[in-house]
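Missing here is one protein chain; the remaining ones are kept as they sit in the complex.
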Amino acid sequence: MKPFLQKLLRSNEFYLLLVILVVAAVIEVRSGQFFTANNIVNLANAMVVPGLFAVGTYMVLVSGGIDVSFPALASLAVYAVTSALVDNSWAGGLWLPFLLVVALGAILGAFNGAFAARLAVPTLIITLGTANVFKGIMQGALGSVQIPTLPPSMAEFGRANLFVATNPTSGLTSSMPVSFLLLVAVVAVAFFVMRYTMFGRGVYAIGGDEVSAVRAGFKVRRIKFWLYVMAGVIAAIAGLVRTSMMGQMHPTNLLGMEIMVIAAVVLGGTAITGGTGSLTGVMLGTLLIVMVQNSMILIGVPTYWQRVALGVLIIVGTGISAVQLTRRRKRNRIVAA
Amino acid sequence: MTTTTTPDKQGIGTRFLSLARTDAHVTRLVVILLALLVMFAAIRPGNFANSYTWISMAVSFPEFGLMALGVMVCMVTGGIDLSVVGIANLSSIIAAMVMLALAPGGSGTAIGAAIAIALVVGALAGILNGILVAVVKIPAILATLGTLELFIGISIVLTAGSPISGLPPEYSALMAARLGGVLPMQFVVFLVAVALVALIMGRTTFGTKIYMLGTNATSAKFSGLNSVSLLIRTYLFSGILSAMAGLVMLANYNSAKADYGVVYTLLTVLIVVLGGVNPNGGSGRLIGVVLAIVILQILSSGLNLFPEISNFYRDLIWGGVLLLVIATSEITARNPFKRKQKEVS
Amino acid sequence: DPGDADTGAPADGGGGGYTIAIVPKDSTNPWFVRMETGVKKYAEEHSDLEVFQRGPAETDATQQAQVIRDLIAQQVDAIGVVPVDPGALEPVLKEAMDAGIVVVTHEGASQENTMYDIEAFNNTDYGAFIMDNLAEAMGEEGVYTTMVGHVTNASHNEWADGGVARAQEAYPNLTLLEENPRVESQDDGETAYQRAKELLTAYPDLKGIMGTSSFDAPGVARAIEELGLQGEVFTAGTGMPADNKEILEKGLVHALTLWDPADAGYAMAELARLILEGEEIGNGVDLGVPGYEDMQFAEGSDKVLEGAGWIVINADNVDDFGF
């Protein structure tokens, strides 16, 4: 029991949870609306896309890399597929768009993977490059424009919901989108892959010490390659979800999300230097960011102050875990810069 | 650097050949630049020969060039500064407010004071970044992301989001001036900054120290270097360069606003890595970054000569160039087990 | 003079004719994609001229200035700009005019360094008209608030202000939500949707949201539908017919307002040509597209030419536009 408690007190997730509870309490006090069925559902709804992105980002960060190309990748994959299907007025089921998006995501991810596996260059540089290429292809070569009406199956998928939460007092109804299941599924799969496959442990091993991973007999290049393929697929799925739920294809809608997602993942305790991180933390970190972004009005933060608030959150949030780490280093007298 | 204003290939050639020998990466950038100039001259001789083409570029790139220099010095320590745009806008907004407060009609002292205060604001913002990175030890990429939001946020609060304009004409006149009839003031400011960076990174002990720090923070610590003060000074320097960028933008747009040039955030990072600075710290040369700045400027201005080619190809080309450069650099010298420096965040 | 200006015309420039460049705020926004169709139409009708649209990759004042600077370097004969931020463009547009280039603007009533500014209408009136739509939908009573793309977007804020002013004078029973009189959609349909949900959760008595950016109304409509407030909460704003067909027909949005950006693009090009050819520009000038046949100077101005207003799209006429 006691070691467990110690472990808990050491864990980043624990402090994160505290912060979340505090923020929730604040929102509740200011608005009395936080712990209402439909607000919870709203948050869940808002979390789907960032959550999906966060899973891929977490896997890449654990391997010691960093990927800033996923929003561009997702936008390109989904735009190409949607416009193609719309041009051919596809009226069939969701399976085709889903399949195509996943395939395209895999191909673009493989593009990242090929570079990351072959070159010893920091992946920030690589993915900065590919991000520009992806964006350029979408907006330049494909000349992307807004697509007002989606193939019916995508639109339905976007509207479909698991259940509808009603707020007894205000009577407001919020629907839990089916895509939330996708998030759950992807998290479950990622959890299994990272914890129960040699591939997943390899990702951790590479993040811990790449040279040792090679010596131990991990196929480091292969692992890296497939890692980025998976990240690409997850990102593409996230893009499909966003587009379907919006009911329209806005090509630039996802661009610029990368840094905030990375912030959420690191907030969740995934080391930006690789090797450590947990999906629990990742989901908590994402939840915190999403919560704050979507509760400014509830808290009553004036529009003009919202960016200040967000900035402070990031600084304080990451600051807490940073201080934790430093403390631990001191305690164990680990010599570090 | 004078290449942008005097497109004389002979000069460029000889000037860079000597340089090329010193550094393979610089060589690659020089080759790319020359290729660009040749293409440009071949396809659009009219514009190539027209000095205004080069002058207008020299007016444009100092804005993000100055910010890129700031990002570079931070990256040499293994960090990064994503808040440069935020600092630039915040300091130019405050400068504008000061000008209007002191002397709406404009006066030498008012402008002087405004410039001074802008630089102070930049320095303070940089110090905040430095403290978050060095003392609180937040990974730089997150700390400066947070302060980016913070600085833009403060700017919005100060201005309610709307631009501050109607500045005293003297100020924009000051910047509109052309040194010796040709060199735009913005460009002169940039040259001064480049000289400053060259001096500090190459000729002072501070420069040697931050390269050491970026290479191996632990051994730097054991060598008695004070990483906290070094990092704070680095981000402070970046803050001042960003403030200079802010002052240039204040002149170029004769107004200050919370969200001018937000697209520069990633652009500057792109430039710096293209310039050959290793995000893990410890390596990277000024000349490379300057070449990268010029290359990207010529690319985007060149693209605007072709209405039929969408501006979005710019991203494609930038990304392509970056990937090309790293790919070739890998082929020339590769060490698959190269350990990545992880000490500094 | 033209002869001199021509030397700089691109090598492949059309037979010594004038080169006219139209510079929108950006290039993905369907709004300006539509504008380009008007510019292209004009180019086809005037094969002797070189007319094209050239926009920055992102809606960003610095990027737009950059494009204009490059156009000056190319010594085009005329530039028609839809300024992201009029203030920010003053210096570069002054440069252009000093270089002997004809400069006209659209949606830039406050621009100083321009020869003429074409307004499909005046921003305040436009905002007022959006408000009229909203008020009608709301039954002229209830609490409302305003949504802009960014608090830093000049024209969005002018429209919103115009709407608020209109409500004050014309609709005594409309009250502005003073806890939160203006929210941001960040020109993003998803954010508009999230903000609307939050607003309606936080302020149960909120009955109307006045949109400005073309992303606002559709996003808000999505929220209204999901929260089951159809018929109780209303929105209005700017939008393109095609993008909003569905929500109009569902009755989620009572009416949207717009002017056809294609016509504006066409009109800018035409005005530039008239100036280049030394025509007299005065009240009643005809720019050759519906709504712009009889331009009038705004009172007290010899620069701002106002056209015959805007189009209202609703469930009935949404299919009649063909864009």
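Letters A, B and C mark the chains in the order given here, with residues in each chain numbered from 1 onward.
In the analysis below, a residue touches a chain if its C-beta (ideal position, glycine included) is under 8 Å from a C-beta of that chain, and two chains touch if they have at least 3 such contacts.
Note that in this section contacts and distances are computed from a predicted model.
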item	value
Chain excluded from display, named as in UniProt, from "Sugar ABC transporter ATP-binding protein", "SMC-Scp complex subunit ScpB", "Sarcosine oxidase subunit alpha" or "NADH-quinone oxidoreductase subunit K"	"Sugar ABC transporter ATP-binding protein"
Chains shown that the absent chain touches, full complex	A, B
Of A:6, A:169 or A:197, the residue in touch with the unshown chain	A:197
Absent-chain contact - pick from B:25, B:44, B:137 or B:209	B:209
Residue touching the undisplayed chain, where the options are A:43, A:84 or A:214	A:214
Contacts of chain B with the absent chain, listed as residue ranges	199, 203-209, 211-212, 215-216, 218-226, 282-283
Contact set of chain A toward the excluded chain (per top definition)	195-201, 204-205, 207-209, 211-218, 275-276, 332-333, 335
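Basically, only the chains that are shown with their structure count from here on.
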item	value
Topology of the chain contact graph, where touching chains are joined (line, ring, star, complete, other)	complete
Between B-C and A-C, the pair joined by more C-beta contacts	B-C
Separation of chain A from chain C, taking each centre as the mean of its C-alpha atoms, in whole Å	35
Chain B residues counted as touching two or more neighbouring chains	156, 160-161, 310-312, 314-315
Junction residues of chain C - those touching two or more other chains	27, 57, 151
Of chain B, residues touching chain C in the complex	44-47, 50, 52-53, 56, 59-60, 63, 156, 160-163, 165, 172, 176, 249, 251-255, 257-264, 300-301, 304-305, 307-308, 310-312, 314-315
Residue numbers on chain B that touch chain A, as the complex places them	82, 132, 136-139, 141-143, 145-154, 156-157, 160-161, 213, 217-218, 220-221, 227, 266, 269-270, 273, 278-280, 310-320, 322-323, 326-327, 329-330, 334-340, 342-345
Sites on chain C touched by chain A in the complex	27-30, 33, 57, 151, 179-180, 182-184, 188-190, 193-195, 197-202, 204, 215, 218, 222, 226-229, 240, 242-246
